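The complex appears here minus one protein chain, its other protein chains still in place.
Let's turn to chain A:
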Amino acid sequence: MALFAVFQTSFLLALLSLRAYQSEVLVEPLPLTPESLNVSIDSAHQYLNLQWSVHSLAYYQELKMLFQIQISRMKTSNVIWVGNYSTVVKRDPVLHWSWKSELPLECATHFVRMRSRVDDAKIPEPRFWSNWSSWKEADAQKSLGRDPLFLFPKDKLVEEGSNVTICYMSRNQQDNISCYLEGQQIHGEQLDSNVSAFKLNKVSFIRKTGTNIFCKVDQKDVIKGIVLFVSKVLEEPKDFSCETQDFKTLTCTWDPGTDTSLPKRSSQSYTLFESFSGKKILCEHKNSCNWQVDSDSQEMYNFTLVAENALGNRSVSVLFSLTHRVHPKTPYNLFLKNVSGTKATVTWKVHPIGNYSTLLCQLDLLGEGNVIQQHNVSIKENGEYLLSELEPDTEYMARVRCADANHFWKWSGSISQKFITAEAAPSEALDVWRNVKSVSGRPTVTLFWKPLSKLHANGKILSYNVTVENLDRPSGLEVHSVPATANGTELTLDQDSYQIHVTALNSAGPSPASVIVVSGDPGNEEVEEERVNGTEDGFSVSWKPQSGKAIGYVVEWCDHPQDLPCDLQWKNLSSNTTSTVISSGAFRPGVRYNFRIYEISTERMAYLLEKKAGYLKELAPSDNPQVVVSNLTSHSFTLSWKDYSTDSQLGFIQGYYVYLRSKAEKECHPGFKKATLPDKSACCQHRIDNPEQKTFVMENLQPESVYEFLVTPYTSAGSGPLDAFTKVTTPDEYSHILIRIILPMIVCVLLIMITCYLKSQWMKEKCYPDIPDPYKSNVLSLIKSKENPHLTIMNVSDCVPDAIEVIHKPEGSKIQFLGASKSLTETEFTKPAYLYLLPAEKNYSGPGPCICFENLTYNEAAADSGSCGHFPVTPEALPGQPGPLTSPENLLKALEKNYMNSLGETAAGEASLNYVSQLASQMSGDKDSLPANPPEPVLCSEYKMQMAIPLGLASPPPAENSGLSSTTPLDQSEHYR
């Protein structure tokens, strides 16, 4: 029993001690309260740095613990953040933790406290939080100084798209503060009486030099500012890959994306990390990095590229086998050997990759930038390939690149070499055509050919050979060499048939000959022209075979039919073709194209089959014909436009519209219909459907009316311009009659006047002579009719003066006379004029009758004096005459006056000459008209007045002298006795 009691007591003591131990362990967490909490501010990064310690981890080397942290702003009760921080606490540790504040820490005092709890599986439940630590204050405002205004954060660097909080702190609560960003005022939230915060959401990148944000105190000269730097978003590297060219170096490349560098902030850096080897290198370049391959031939690589800047990092990884990332170096020493017209050998070299690596090389043959041939060649170091099927005289490029033959990764860089194959003779005959025309009666053949294409020329064409062979009279060949620049030549032949061979020559030889046969006979040119319609594709031309023996056809046309030369074109067609589409880039709407289809006979001679004409697209005429108006009557006129050519218009002329309008007539004439012009005016329209009818008679018109007409052609596309009407005024009905009468009358009068003018002298002589012919005098006939048959007119030849007695010849008289009448010819006054008038024949000896003139026509007074007096007239009497005595009237007046003077003055004995006649004539006439005091003749009992007219005064022309003298020679049978 005692033993049991002892055992029981021992058991209870052991149990008690065990519980005591257990209770001691379980209550241990209570002392794990955070101690020595210290809070500091990292202004540059806006961090609150917490530092604390945990003591009394008596029984554990380490213990996982959870710390709950509370952060308050402005005051402890204003908790703005609560969070847990879990970590493994070791014995006597000093723990650190940071909290990043959105609000700049300088703008507000922050308070921090924490508590802890064991969070380790080694400690059974339940677990209790420790007590809170005391609040710790973080106040950055104390060190700011006494400035009236502060603005935070300074020089903040953020990534584009992130949020930023800005705050200002004012020392004076009364200040009115306004803040601006990029010129725009920003509004914030007032945190305290003197603290406000502005939250900028999703800030965007503006410029690398940052953005000024400033606040100013109104009414004060205080401005405070900060600069906010917004960087571009750091991008993940793109196209990250690694490769080797020699199994010694791995080159990794990537696209870095946007540069995030800013002032005072460098761009992102790149780090390359290989996980298998654990090596890490800092890349020198932003887009590439070289990694040295270890000699132990590591096969697999797992690279991680990390891009990092001040705001964060981005990474990208790649896993690969080294042998699958072989990128051979560019081949070298590429040469062309044995280059002929159609073949060439290419050789090249490559950099070896390892001892057993084989490279697959791709050989490209390029012509004019396009790959013509492609060949794959497997090589170790030296490559060679024979290129064939090349074109002569052609530039090619050989291009080689290589890749790993076992694991294709990438082609190497390419090496290329240009070469030109040798020339060969042209491979194809020229396409030759001809045009035969007659020049000065001799057929002239113009040969045209198309230059050989580069494909067929096989080299540079040096010249063309034209060989002419007379088929009718074999006389050898005539060879012409044409320069390579020409595309044709002209040959003058005769009427024979000729076979012409044309070849092209290059340095390697001639082309096959192109043969054509021409004849002096142009053949049947009278083929009716047909019309052909043009489409967008061209002209569809068809024809009917004639002979059935054609070896081909040729369609000929001009690309520019309105030009000279017209750019002749032709198209060869096979014998089984009867239609084709002629297209050309030169075809234009509104141009008439003429097509001639020839049949090529077996003798290679061309015969005209058909003619076609057409427009790619017909257009309305652009001009109207020049219309001539004729046969204008009061009721009609004729319009004519015969010069208008219908062949050279913008379309096939189908006819004409004749427009007529008149203000006088409202209704249209028969054959016309009403039409409205573009200017809305009405007129009458007549349509002529025959394009060759180029006259039109306007009938049924009103006299004395104004008509306007217009003639315009029309095509299928429309009519010509309706703008320029021509006015025609119809005459009245009688005007033509008047014209028929008055016009001939005017003509007759004019003729008479002209005749009179031309024959004025003759008329004068006939009608009103200066000295009338007595024989023609009416008086004579009157006298005769009065039973005086013996009365005759004295002939002057019968009046012979006895002598001329010079009584006195004063010198001054002559001078005086000449001075008075300068118009008279002086030489003619060297002799007294009257000497001419009197037939003073020296030898006249017979007695003659005394002549007495009786001029009843103009000197009736004298004639009627009834006495025959001798009144010499001296030149001295003339100076008294006023004015020149050139006109007959003046002359007569002068004579009359002289006569009167002589009547009065001669009696004074001043006369110098006396006419002396021994004849006396019979008195006659009316004595009543005689002057009162007739002068007494001295010697002759019965004298009649005889005037002597100075020659200069009368100024008779030689012909008239005879006329004048004709008045003096009187018919002997009729003179007075």
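Simple rule for what comes next: a contact is a pair of C-beta atoms (placed from the backbone, for glycine too) under 8 Å apart; a residue touches a chain by one contact, two chains touch by 3 or more; residues count from 1.
The rule is short, and it goes like this: contacts and distances are computed from a predicted model.
Asks: Can you pick, from "COMM domain-containing protein", "Sorting nexin", "Leukemia inhibitory factor" or "60S ribosomal protein L6", the UniProt protein name of the chain not displayed?
Replies: For the chain not displayed, UniProt's protein name is "Leukemia inhibitory factor".
Asks: Touching the left-out chain: which of A:N78, A:N172 or A:N212?
Replies: Counting the whole complex, the residue in contact with the absent chain is A:N212.
Asks: Touching the hidden chain in the complete assembly: which of A:D221, A:E389 or A:E692 does that?
Replies: A:D221
Asks: To test your reading of the contact rule: which positions on chain A touch the chain that is missing from view?
Replies: These residues of chain A touch the chain that is not shown: 154-155, 180, 182-183, 208-210, 212, 214, 216, 221-227, 263-264.
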